[in-house]
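Below: the structure, in structure tokens.
All protein chains but one are shown in place.
Letters are used for the chains, namely A, B and C, taken in the order the chains are written, and counting of residues starts over at 1 for each.
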């Protein structure tokens, strides 16, 4: 079977591209669509840095053969900041010093986005479980947990003031 | 079943800079027409934060706000030589090179300001706000943007500077090992509190009390990142990590993050950290290299805490449940109940 | 090998057709795609179950029927399957549970595949479809002898355990996202115990020696320890990066006991 045209809804835009058989969602995002926020850390589903949202749920994009999600809604880190304004998760990661090398950050943030979409007031245990598939080698995780809880707080605060 | 609790101690020092020296790093700095200072380097940021630290060193030395500094690294066509990011050398070597470059640029900046303000350069001062002002007459001042414009278009001066730091190379004496290996030494002490499951040998690190003497914490939040992330790595080394679980046999080496075990976010000890500062006379604003030291003290502290908890002396890393349980079994055989 | 085609069939029959032609079945991709990405897949065609309509979950009259392509997350979120939630949370991470499937879990080698251990204890039945038509097989048979070429597990079915009769315990190297050192899943009924073990053999096994020893006896630390020691006859432990065969066998009695009496002694 030759390469085929695949269509996805990426960050609210319909995108079409040509994919070789067996190409991963990660490779297509990075190489065909130029969306390089999601990283390749292992291509084994075990590091989490390629995490994107597929129809609202976090998935490891390196484990998704792109043909299998044709037509789905994909959300990547590029789709999080709107009009250049950082969202609460992003700004909390900066303010809480939750980044060092930055390579795990895209996956961490996408997991956090999905968590806060489902549960605006997660417990610390919820946050820890949510990021348990994401490897960070720099920070020791604590600042990341703090940042996600802080983001949740800010998002709830914003919801109240609106 | 019992959970046995124990405390262990360790204290360490760690050398700053490539062993035996001979590892230079350079910095160039120049002002743009509107008073932004570009620091050119070829240094590498691995996440430790040299891009931010270099900017802080430049801003402090120039006496300008950090917003006036950009760091451009690491392109070997445009950045001067740097030996690299390793051996806890980046902050020390690059920081010193940046300070030297910025000091030269500051000298020119003050000379041009002196001409603009028609005073002696020695009578000028900066306060980090972006103005160069006459000491004691603070309304007599010029903003760096106006000054840089004047330097370029009126005085024909380049506000720039060059910096390099080199610790002279030392050669060890083969017979005795006499040598000068380091620029300075940072220090750390760990008190670890662990709990050992006496039926499974599983060790949990509950708390780490860590003190670190760092020379100077140039950016205390980033220093905290380094020491706490490093202590996590120490716990990881102590309890989990190896590429050869049956060393020296080469079998069952993990090939992914599923098999290469490290503590996850659910396995973290509470960390209590305290920084001490004894500025190094050769360090940038006294700073010592701290990146590597931070993983070291937790490992023996945990080994010692395990012994304190259950009487098992672990002499092989990592301290797996199997090694602890074999030790417990041996103790039980020795002391028949 | 280089992948030449990824089929995304939209019915069970179409899955069987693609599978019979030699395509490798893929649930969530958590096992197959790492092979594809490293060039070590032994096939050129993949058959995805993602759109085959095999992801339904039905719980009625005390019987659960779970489509093989249902994700572990979906199982964990189903209100009728709450008893399995703690077990599912010991498997990988929430992200991977959004992808990994019930069917796939039957075919991963130990020390992975904790849901398969649960299904073995539950004496689940697999509904299979193949070129020769549909059939059913006990999950134990599927776990030991596999399925025929071209066949696919369509669903698993089991009777819900009575309240208070389900026990699950997994010993891991870290609290979350770790493969098994020892996994114990059990259904007890009227002094009768069905006990399945993971992490202790290449495939999940029934601890028949322990079951025999415990039959009709009260669950005490002593009886459970004895049963755990007896269960060493039922296992075939292995060395891996997590633990040695020695360690797995050594701590089996401890974890068998903790599965039933978490706080003892």
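Keep this in mind: a contact is a pair of C-beta atoms (placed from the backbone, for glycine too) under 8 Å apart; a residue touches a chain by one contact, two chains touch by 3 or more.
FYI, contacts and distances are computed from a predicted model.
One subunit of the complex is not drawn; among "Urea ABC transporter permease subunit UrtC", "Heme exporter protein B", "Aldehyde oxidase and xanthine dehydrogenase, a/b hammerhead domain" or "NADH-quinone oxidoreductase subunit J", its UniProt record names it "Aldehyde oxidase and xanthine dehydrogenase, a/b hammerhead domain". Hidden chain, full complex: it touches shown chains A, B, C.
Only one of the listed residues, B:104, B:195 or B:228, touches the absent chain: B:228.
Within the full complex, the residue among B:136, B:156 or B:174 touching the omitted chain is B:174. Panel shows subunit B; residues 7-15, 19-20, 22, 41-47, 49, 51-52, 55-57, 59-60, 63, 65-66, 71, 73-77, 79, 81-87, 127-128, 172, 174-182, 184-185, 187-191, 209-213, 215-225, 227-228, 230, 233, 237, 241-245, 247-250, 253-257, 260, 262, 272-281, 285, 291-293, 295-297, 299-301, 303-304, 307, 313-318 of it touch the chain omitted from the view. Mapped onto subunit A, contacts with the missing chain fall at residues 20, 22, 30-31, 34, 36-44, 46-47, 49, 76-78, 80-81, 86, 89-97, 99-106, 109, 135-138, 142-143, 146-147, 150. Touching residues on subunit C toward the chain that is not drawn are 1-3, 37-40.
Note that in this section only the chains that are shown with their structure count from here on.
With centres defined by CA atoms alone, the chain at the far end from subunit B is C.
The geometric centre of subunit A is 30 Å away from that of subunit B, both derived from CA atoms.
Shown for subunit A are the residues in touch with two or more other chains, namely 44, 128-129, 132. Residues of subunit C in contact with at least two other chains: 34, 176-177.
For subunit A in complex with subunit C, the residues that touch the partner chain are 1, 20-22, 24, 43-45, 48, 51, 54, 57-60, 62-65, 67-70, 111, 128-130, 132-134. If you check the complex, the residues on subunit B that touch subunit C are 1, 199-200, 240, 245-246, 251-254, 256, 258-261, 263-267, 320-322, 325.
Within the complex formed with subunit B, the residues of subunit A that make contact are 42, 44, 46-47, 97, 99-103, 127-129, 131-132, 135, 137-145.
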